[in-house]
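Yeah, one chain of the complex is gone here, protein chain that is, but the others are all in their spots.
Up next, subunit A:
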């Protein structure tokens, strides 16, 4: 039964990908990308990887769809006609694909318990993490403690992406004149948005601080909180949104999150441990792990929130500028 669901979802994924390739209307392509992300999120749920599914749904289907729509507002809706011949690319793709398929023949069978993935570090995490860290959600233990250095790198990547986008596009000036955003007449939309936005922020906080016990954590929470402010900006206009969350404040937040994360690491080696070794943060190692994980998850949440919202501000400000011209 599970295999059947997987097959149907994978089939739908393939059809969506093919439509994305052949469609010329970029607006529809963006919508199909959102669909693609939701389908892969469903596959992840089916594989019991709820945390990954959560991230995929929040980032892939939520934020990136909005950002791509923001890009479309700048570039236009139609794909340019391509005059190149497709023969050489087709040849390259066929050879690469054949090599990849040939490579999979050597892979160990899918889901077999003797696979290297299930032999190397996973058994140690599963056996030791309840004693060493004691969090019910083992994914958070691995992500925030055993692999804390990797996650620090990921947070820095998010931060660097935001810096890159902002240095290209620039932030909006806070508190400009409120231009009619075209949504003034959408009374129902405004009322429901007012109802939904506080709930979304509350949910983001729940995801942030419940990440130790269930699926969730800093990445998802940051994206959800950013989505709440983006919804506000879409419905009530960008100038009002920049009144609520100032662009300069976002710059500080984005740097602060990475600083909190890296600072936790530095603190731990001033207390006599290794970099990002939370055992030394409290007299009891398990308590120290809990403190460390909550602090760095908070840092991740802040950076992701500021980066996502900053990128959206950048795109929206650019679109507004071109509209005025």
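Simple rule for what comes next: a contact is a pair of C-beta atoms (placed from the backbone, for glycine too) under 8 Å apart; a residue touches a chain by one contact, two chains touch by 3 or more; residues count from 1.
Criterion: contacts and distances are computed from a predicted model.
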{"item": "Among \"ABC transporter permease\", \"Monovalent cation/H(+) antiporter subunit G\", \"histidine kinase\" or \"Molybdate transport system substrate-binding protein\", UniProt-listed name of the chain not shown", "value": "\"Monovalent cation/H(+) antiporter subunit G\""}
{"item": "Absent-chain contact - pick from A:1, A:21 or A:195", "value": "A:195"}
{"item": "Identified contact with the non-displayed chain, of A:104, A:167 or A:185", "value": "A:185"}
{"item": "Those residues of subunit A which, in the complete complex, touch the missing chain", "value": "185-186, 188-189, 192, 195-196, 199"}
